[in-house]
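Submitted below is the structure of interest, expressed as structure tokens.
Missing here is one protein chain; the remaining ones are kept as they sit in the complex.
Here is subunit A:
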């Protein structure tokens, strides 16, 4: 099989915050089926920040859509704090890659952040306080009356993060949120995520294709194989809790970890895939 044996043994406290068991997703397409995700099993403990990294086309977005209840899996289960996810759960927020298409262009920054709370009937005073705090935490307290499209890409993604923060989710899912912003903004946003994670104690599952980003951000990195996806490795990141772009990235341990993940991904791209493709072709011929 493709799962390596290097899986870190973590003491499981009680019920994991997020539990993915045997998740499989098969898309029905004209002329057959495509297995995007084969068999994924992993847990996130409460308050963990875990990065999912995998080669492009490894079904990362599919996986995240299944976890967030936006898409139904073919088999397997997703549990949030012990209860099964069948639709988008209330205590989960998602930040998408396409910031330009996830904010409402007809609402101001403030309106966007406030809407989920308004929808939940949070009282006005509490709402205002939450929105103010969220905007402040992402460094956008000076533009509440602007419209998202008047802001730069990085700032728009900050608005989306503020919206998630104000919502006070138990689990925050992020689907390659910084893939479409420039490198400098990206570094700032990475640090922002670490800061928010520490402040709020929220459980974060961060999907990325960027190896350095996954090692820099995560407390744990789950390496996915290429499609059809399985967990290739579950790696603990033993870097200091206080991280910064200059020093952390210069640490020998950072280099080791990133090289290790890089090698794993290369292996994922090459290894078992060819067998799987031949197997699939055989199956298709039947």
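Here is the rule we use: a contact is a pair of C-beta atoms (placed from the backbone, for glycine too) under 8 Å apart; a residue touches a chain by one contact, two chains touch by 3 or more; residues count from 1.
Convention: contacts and distances are computed from a predicted model.
Colleague: Which of "ATP synthase subunit b", "Indolepyruvate ferredoxin oxidoreductase beta subunit", "Cytochrome bo(3) ubiquinol oxidase subunit 4" or "ABC transporter permease" is the UniProt protein name of the chain not shown?
Modeller: For the chain missing from the view, the UniProt record says "ABC transporter permease".
Colleague: If the hidden chain were put back, which of A:22, A:57, A:88 or A:201 would touch it?
Modeller: Of the candidates A:22, A:57, A:88 or A:201, A:88 is in touch with the missing chain.
Colleague: Of the residues A:96, A:178, A:206 or A:254, which one touches the chain left out of the display?
Modeller: A:96
Colleague: So one chain is hidden, and I want to know which residue out of A:86, A:120, A:195 or A:259 touches that hidden chain in the complete assembly.
Modeller: Considering the complete complex, A:120 is the one touching the chain left out.
Colleague: Write down which of A:86, A:150, A:184 or A:259 is the residue touching the left-out chain.
Modeller: Considering the complete complex, A:150 is the one touching the chain left out.
Colleague: Among A:105, A:139, A:201 or A:240, exactly one should touch the missing chain; which is it?
Modeller: A:105
Colleague: Could I get the residues of subunit A that touch the absent chain, sorted low to high?
Modeller: With respect to the unshown chain, the touching residues of subunit A are 65, 68-70, 87-88, 90, 92-94, 96, 98, 101-107, 115-116, 119-120, 147, 149-150, 163, 167.
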